[in-house]
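Other chains of the complex are left out, but the ones given are in their true place.
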Amino acid sequence: MARFEADLPPMTTSIGHSTADDIWVQGYNLADELMGEVDFGSTFFLLVTGRLPTRGEARLFNAVLVALADHGLTPTALAARLTYTGAPDAIQGAVAAGVLGAGSVFLGVFEGAGRVLRAAAPDAEASSDEELDRLAAGIVEDHRRRGSRIPGLGHPFHKNGDPRTARLLALAREHDLLGPHTRLMLRVQALATSPSGKALPLNAGGACGALLCDLGIETEVLRGVAVVSRAAGVVGHLAEEARAPMGTTLWRLAEREASYEPRR
Amino acid sequence: MARFEADLPPMTTSIGHSTADDIWVQGYNLADELMGEVDFGSTFFLLVTGRLPTRGEARLFNAVLVALADHGLTPTALAARLTYTGAPDAIQGAVAAGVLGAGSVFLGVFEGAGRVLRAAAPDAEASSDEELDRLAAGIVEDHRRRGSRIPGLGHPFHKNGDPRTARLLALAREHDLLGPHTRLMLRVQALATSPSGKALPLNAGGACGALLCDLGIETEVLRGVAVVSRAAGVVGHLAEEARAPMGTTLWRLAEREASYEPRR
């Protein structure tokens, strides 16, 4: 068809490869070196970053995945359940539907926090307290001037602080993984206030975003990490939906509660 | 709108719930009892089954998730990468696209093995060797008569046996988790042959399906477990695609290799 020229850039991958006798993942022998040796969360870390996590990194990365897996009957879980109602024979479609709601509103905070921190570019080696103070003041001032909220601060339900945040920070401290992005995020939190002057707690999205930056997860993939976590929660909901369905009740509820007002 | 009657069946969920101060997952306090205490794979097990796995179950379930996470540049991974090419701003869509190819062809074996075994309904308590032999002979005979392949046996590449199968069985034996479904599957494998009379190895899909049945995963959700595993592999591919894209090259390759033959 020749719409494109003949010379194509080379394609290379470092992820997976198999021969008749062996399967390799990021250079590790899957059956011998990973299965039974490395937990799923750490294998996910390997797939994304190209290296196995240390013991502390594995514990923290797993804790982030656990923290984001479920939030009850969220729009995400409801969309998955309603999709399963119509297509129970294709559960992959219901998982996909659940995952597709993990967009700017729900994961915007998460990714947004990462973007703000990465843009400030704190240096792992050289970030003195003074330097981080300066960067934090810049971030707060910049958002104040533009009248925009700093992603990762405040929470609609957990007014006294998100219980996951304290736990994540404690784990990071325990394993000496409180890196420059999280240290910067904490300084931003300490400086920032709501328009009415109240302190804003660091929410789990902000904490996870900062910690994943410190763990070396690329900004483009931050949302992808949360999506895998959320997929696990969605499959939990679908397992329950298969046993004790609520999809049809939700449908009836919507039909009952909504009024029809044609515009014609 | 009142198309449905007024009385609706009650909706209940056991998965997630939150108050101002706490978040609960299957009755566990998320921040205190799960994060940092339980790995992500085990939390996924909890979400799906409603209980935490034992140490051995956790190791085996994690190994299953690790085994299925990636298979290199499969149609699944390619679909995700090509979707990312068009919509890099919505990585959740690329993950969804990758997950949607996890259907009857790729995961049919997996789910199919589970269905065959569950239909035979081996009893965990009372399944004597003789009983399992009898059930296995029935399954093999039934498929022979209908001329259909037994799901979980044979592999297009790993002719000498799928390296993941041996590892999974060893792990199950080590933790005394070789339950009646897997014992039945092994008997089926020992009896079955290809149409040309050759022995057929137990592939990873068949082994995973049988082991997950023994772990108590419902048949309807088997494919969902594989989908979460595969989502992790897909995000690995997307992380690589963001760094070293091959989507446009695949596009050009297809345009170059395909010929246009209008039917008009």
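The first chain written gets the first letter, and so on, giving A and B; residue counts start at 1 in each chain.
Criterion: a residue touches a chain if its C-beta (ideal position, glycine included) is under 8 Å from a C-beta of that chain, and two chains touch if they have at least 3 such contacts.
Just so it is clear, the structure is predicted and the values come from calculations on it, not from any experiment.
**Student:** In total, how many chains does the complex have, if 2 are shown?
**Tutor:** The number of copies making up the whole complex is 4.
Heads up, the rule we're going with is that only the chains that are shown with their structure count from here on.
**Student:** Distance between chain A and chain B based on Cα centroids, please, to the nearest Å.
**Tutor:** About 23 Å, centre to centre.
**Student:** Report the residues of chain A in contact with chain B in the complex, numbered from low to high.
**Tutor:** The touching residues are 1-4, 6, 8-18, 20-23, 25-26, 30-32, 34-36, 38-41, 43-44, 46-49, 59, 62-63, 65-67, 69-73, 77, 88, 90-93, 95-97, 99-103, 107, 157-160, 163-164, 166-168, 170-171, 218, 220-221, 223-225, 227-229, 231-233, 235-240, 242-244, 246, 248-253, 255-256, 258-260.
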